[in-house]
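The complex appears here minus one protein chain, its other protein chains still in place.
We just call them A and B in the order they show up, numbering each chain from 1.
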Amino acid sequence: MTTANDVLAALQSAFPGVIEEAKVGPERQLWATIKPDRIVDVCKYLRDNHSFDHYTGAVGVDKIDEGLFEVTEMLASHGAHQVVALLKVKTKRDGPSVKSLTGLFWNANWYEREIWEMLGINFEGHPELYPLLLPDELVGVWPWRKDFKGYPDYNTAERAIERLTAEGYTEYSIPPTEAEVKAGTVQKERPKYPTFREREEMEIKGESEMILHMGPQHAVVPGPFLLDILVDGERVKKAFLDVGYIHKGIEKILENRTYMQGIPITDRLCYMASLTNNEAYCGAVERLLGIEAPERAQYIRIILEELSRIQSHLLGTAEFLTLIASAVYSPFLYMIIDREDVLTCIESVTGARINHSFVRFGGVRNDLPDGFKDMTLDTLKMIREKTEEYKELFLSDSIYRKRMEGVGVLSPHDARRLGVSGPPLRASDTPYDMRREDPYLLYKDLDFDVITRKEGDSKARVEVRLDEIFESCYIIEQCLDQIPSGPIMAEGIPKKIKPEPGEAYYRVEDHRGEMGFFVVSDGSDKPVKVKARGPVYAYMQALPPLLEGVYIADVVAIAGSMDACTSEVDR
Amino acid sequence: MVLSAITEFAAQEPKIYGLVIGLIAAAILAAVINVVAMLLVWLERKVMGDFQSRYGPNRVGGRWGVLQLGADAIKLFTKEDIIPRGADKPVYVWAPIVAVATTMLVAGALPFGALIIDGREIPLVVANMDISAFYIEAALSIMAIGAFMAGWSSNNKYSMLGAFRGIARMIAYEVPMGICVISVAIMAHSLNVVEIVEAQSVWFAFAQPIGFVIFAIALITDLGRMPFDQTEAEEEIIAGYNTEYSGIRFGLLYFQEYIVFLLGSILLVHLYLGGWKGPVIPVISFISPMIWFFMKLVIVLVALIWIRVSLPRFRIDQVTDLGWKILLPLSMVNLVWAVVVGMYFA
Partner (left out) sequence: MGISDVIPLPVAVDKELEKWTIWGRPLTDVWFTTTEKIHEIIEMGPIKNVLNWGRKNSLWFLMQPMGCCGVEMLVFGCPHYDCDRFGIFPRATPRQVDVMIISGYITRKYLPAIKNLWEEIPEPKWVMAIGECAISGGPFYDSYNIINDTSKFFPIDVFVPGCPPRPEKFIEGFRELQEKIKRREDKRGY
């Protein structure tokens, strides 16, 4: 079994003098600082010789005191071993530039674009360094830099200037304030790049082709994003994706909040998975603090997170059904009814339907209420019966199978290359589940199967979700049996949390895939940098290649089977 | 006094008299059909609610929500009427009218049940023509023109896709549907819907089971209802051919769909389920055919609503595949079957 130490030793022998600084973390994590000009070689070596084939993401940190930007590349493996390599590259604050990894890992594209538009770090060799999340007017102000003072402001709308266009539409522009002009945070020269519209229109080749806009408001989108498909008749030739319509800047906001105040913000990262988002954030901070939640609290977290997984999968499947059928398709409504029962169970503990803010550093907010066990067991029994029924329905419905079988096939190789995780990856015959791979909480003591499917098509993705509902039920039942009595909060946690300076990375299995939080602390009560590595960000990046050559009706079937959550993509 | 004057006038000017009477009948028919279509929308929403453990409308107009459609109609007919700048204005304006007018063409030839007066069945039909089955079939296909006009003239990509889908689907399904009608006509020795109903001592649904199934599928396709509602697949192309329509024009298209739904179901009842035929109920023998007709109609309507809430949507290429590759050969088989059985009974 490969350990972080082995990888480090191999790296040091293969690249003498390239690794400037290295440390092996407790949780099979390898932290290393690499010389900037060799980062591509190191990553290539790790990918080819040590099967680090899972590019998890990149984080850009503004170390303003040292006059540096740090870019951390996160590499992991799809099941060959459990080591996470976090390779840092440093670059100067004026004229920052690092080498791009897009040549090695296809899915590095979006992560690097995001760092470019937010921090202004240039990526040498990146094929399309265009803004991803930000509107055009904000490109060039680099909002995530620490010396960014332009916003926040509290009266954006009052400053808006109204203007009537020639076509009769009202348009608004929001001019900068004097303070912003003085601080020099207003863009003076906008970087030159073609806009999204221009880029997609360049692809139109023939008379019979047109671009069909699906979004930002369209029945297919679970939240605003723009999916533009270049169609020739009913065939899709190419797909383009524009996200960022609800980009809230959560990571910047978290930097302006104390650690405790950050928990409600992480709720809103993805509204279907607020408990796992809490868990990932709290887990990372717990790692920084060096504490662990008591056993009962860990069980409570598992129970609630699995209940939350059930409701998320039910809603995800239900939304998907509305896409391939219609909003009056009965099974969709039946699933929502079932979900309400699950929500009742969660609500009896957390008091909320969607945004729970329940997990705390070193524990949970409150204990399980009386009668929770019986209520949950009843609900689970019902959920099992119903899920059996749905599975049977989908198996026996020939229209459903005609629509779903062989549509949007993601081969195991492609799925890994595109960086998807969670149910879409497991549907492509890759048993990659954080609960097994990198067990957090008490998952290593629990018995459950990692559901996989061979086919990798839309039908398999939905089946994986339905089967995972059974596994979640089984996990909850075990937890309810085993849960000990005891405290629900670890002892000696200060009211004001100030972790030691350092970094931590913590990953959990979100309902939709691998969710990681990267937290950097400088010893104060606010984090220096929080990076949320969400699963849907990776799905969405992988969506356009999947859509090439399918019918328009398949677009919704594929996009729906991915179970996207725009809120998390845009953050 | 007045009556005698009218009869005198009728004797003198039979043509004008026939025209006036026809116009009056058409007006009554149009009014009745619109009201029934509204009731049908209401019925669909209530029945769908029942299938989905909901209530459906129950606030407007008492606990059954019967006035819901009145409210919808008032709102739709008084809303702003937008004509997009890029639209082909005359075509855009005429499309809903063409759509509704063609449905009325169907309504003119379709019997709405029968009454028994003096032991004789009087079918309630505006125009009892010899080739009414053929005529109805033709008029049903013209309906796609209205939808196509709407979709093409809107200058909207979704609308255009919806319109193209509609035409592709119509061409694929009118052929097997027409062959089914021919098979029925062969067995009934007539193209007149009234005579086809009279000829059904055994329901044609039993005499030609294959034909019945093909006709039902083709009919659902023609009506554009689930699982064949690709023309207005909300999740793919927003609202299909009527995406750009608002206010009263959308209202017309919206109610037109339900009028066609009603007329199509009536056609199905007439051609395959024996129309108003049924044992005479003793005391109310006067309206007993109406009762049978109405019962059959409601069953067909509810069955179609049931299909709508329980099946996913086909993809457009699968729809045309089904039409050309499966239904067309099967309808040929059915035609041969109808000829053989028809000759045997003749």
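Some points to look at:
Here is the rule we go by: a residue touches a chain if its C-beta (ideal position, glycine included) is under 8 Å from a C-beta of that chain, and two chains touch if they have at least 3 such contacts.
Here the structure is a predicted model, which is why all the values come from computation and not from measurement.
The hidden chain, counted over the whole complex, makes contact with A, B. When the missing chain is restored to the complex, the residue among A:K205, A:R353 or A:K454 that touches it is A:R353. Only one of the listed residues, A:G57, A:P96, A:G120 or A:G223, touches the absent chain: A:G223.
Only one of the listed residues, A:L119, A:M272 or A:V407, touches the absent chain: A:M272. Of the listed positions A:I246, A:V450 or A:I493, the one in contact with the omitted chain in the full complex is A:I246. For chain B, the residues touching the chain absent from view are 45, 49, 52-60, 65, 67-68, 70-76, 78-82, 234-235, 238-239, 242-247, 250. Touching the omitted chain from chain A are residues 134-135, 137-138, 143, 148, 150-152, 154-158, 160, 169-172, 174, 216-219, 221-224, 244-250, 252-253, 256, 264-265, 268, 271-272, 315, 319, 327, 333, 336-337, 340, 353-355, 567.
Criterion: only the chains that are shown with their structure count from here on.
In terms of their C-alpha centroids, the spacing between chain A and chain B amounts to 50 Å.
Chain B meets chain A in the complex at residues 48, 51-54, 85, 157-158, 161, 164-165, 226-227, 229-230, 233-238, 308-318. Listed in rising order, the residues of chain A touching chain B in the complex are 167, 210, 212-213, 218-220, 233-234, 321-331, 333-334, 337, 397, 399-400, 402-403, 551-556.
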